[in-house]
Each structure stands twice: as C-alpha cells, then as structure tokens.
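The block that comes next holds chain A.
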Amino acid sequence: MSIMEYNGGSVVAMVGKGCVAIASDKRLGQQFMTVSTNFQKIFPASEKTYIGLPGLATDVLTLSERFRFNINMYKMEEERDIEPKTVAHMISSTLYQRRFGPYFVEPVVAGLSKDNTPFICAMDLIGCINFAKDFVVSGTASQNLYGMCESLWEPDLEPEDLFETISQALLNAQDRDALSGWGAVVHIITPDKVITRSLKSRQD
Partner candidate 1 sequence: MNHFPSQWGKPRQENVDEYNTVPLYNNMPQSHAAAGPMTRTQQPVVTGTSVIALKYKDGIMMAADNLASYGSLARFRDIERLHPVGEHTIIGASGDISDYQYIQHMLQNVMIDQHCEDDGHTLGTPHIYEYLFRVMYNRRSKFNPLWNALVVGGVHKGERFLGYVDLKGTTYQNSTIATGFGGHLAQPILRKAVEGREDTLTEEEAIKIIDDCMRVLFYRDARSINKLQRAKITAEGFEITEPYSVETEWSFAESIRGYGA
Partner candidate 2 sequence: MNFLDSPLSKPAPYVVAPIEHRFDPYEDNGGTSVAIAGEDFCVVASDTRQSNGYMINSRYAPKAYKMSSTAVLSCNGFHADGVTLKKVLEQRMKMYKYSHDKDMSVTALAQMLSNTLYQRRFFPYYAFCLLGGVDADGKGAVYCYDSVGSFERENYRTSGSASALIQPFLDNQVGRKNQQNASTAPLTLEAVLRITKDAFTSATERDIHTGDNLQIFVITRDGVEEQNFPLKKD
C-alpha cells in the first residue's frame, strides 16, 4: 500500500496566453472505496494564485490550513499580496523541513505574478520544485495526465481554449484512473478575473 495513493486524486496546471489554469478531480477515497465526491484539493493562496494539493487527505487538510496561516501572516507583515513564486518557495521550505518524515502531498502552484506573467510549478513530497513553462501534473493520474497534456497542450492558448484543453486533459486522464474522478473543478486565472467551473464527468 502506498500512502501517496491511499486517498487518490490528481491535479494539473497549464500556462496559456496571459493566463493560467489549474484543475483537479473531486474524489476522496480510502483505497478503492470512494468516501466523498466533493473533496477540495485546490485552495486559493491570493487573488491570482492557487495551490493544488493531491496526496494524503489528512496532510492536504493540515497543509492547506498551514499555508493559509502563513499567507495571511505574510499579507499582514508585508501589506501586499503574495507572489506565486513566493508561495512556491514557502511550500517548498515547509515540505523540506519535514525531509525525513514528510507530508505525503505533491503540490502544484498556479498563478499570475504582479505583472501578470503566468507562473506554474509542481513539487515532490519533500519540496523539490519543477518550474515548468508549459504544464505540470501531479497525483494518482499523473502518468495519464502527462500523456494527455503532452499531446493536447500548445503554446499561447486563449483562456477559453485553455479551459477546453485542461478540461479534456483532466477528464480523459481521470477516466482511466480508478483513484481519481467523480467530477472535476477548473480555475482559469486571467488578469482581471478567475473563472471557476465545475465539470460533470463519469461517476465510476
């Protein structure tokens, strides 16, 4: 039994033209038994930055609260919104502090920086960051997502096209993964607004 696969779940993020997208499935399971079909894995870090936390659900809850605390403290001390890059390094160092007894999550960060440059990255469970220019994937359907993203993604997608691309990538990937699925949620982050959509999908 792998702890990383105990609860299941997947997250993917993509870069578009002046926008980014992050999406996840909604399943929470205990091994192959589905427990919830509306489990949040993506958390807002600021107006234009989101954190995806697939992995062990207990750590997802713990870390989402810790990150919320850290980000609020940052906001109060600095009197400004946190940058996605800063979020990434905050998460990375939080994870590395537990180098030899890690939190079992592989986070994804997606956002727009203050000059609206797209930023995405993914990490392993001990905080090694992968800064990607195209897309990042994480979770139990990561292999499937790699295959989908590698073939569907193209540079400079407009927000609506990016939405279609990331949705198709996630839906088809999670349909081939027993531990992910039961609906999906997609956030498209653009300079002036964040579009959040819930996707209906196969319920099996």
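Keep in mind how these were chosen: all candidates are chains of the complex that A comes from, given by their letters.
Operating definition for what follows: a contact is a pair of C-beta atoms (placed from the backbone, for glycine too) under 8 Å apart; a residue touches a chain by one contact, two chains touch by 3 or more; residues count from 1.
Fair warning: this is a prediction, and the values are worked out from it, not measured in the lab.
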{"item": "From 1 or 2, the one in contact with chain A within this complex", "value": "2"}
{"item": "Touch list for chain A against partner candidate 2, complex", "value": "143-144, 146-148, 150-152, 168, 171-173, 175-176, 201"}
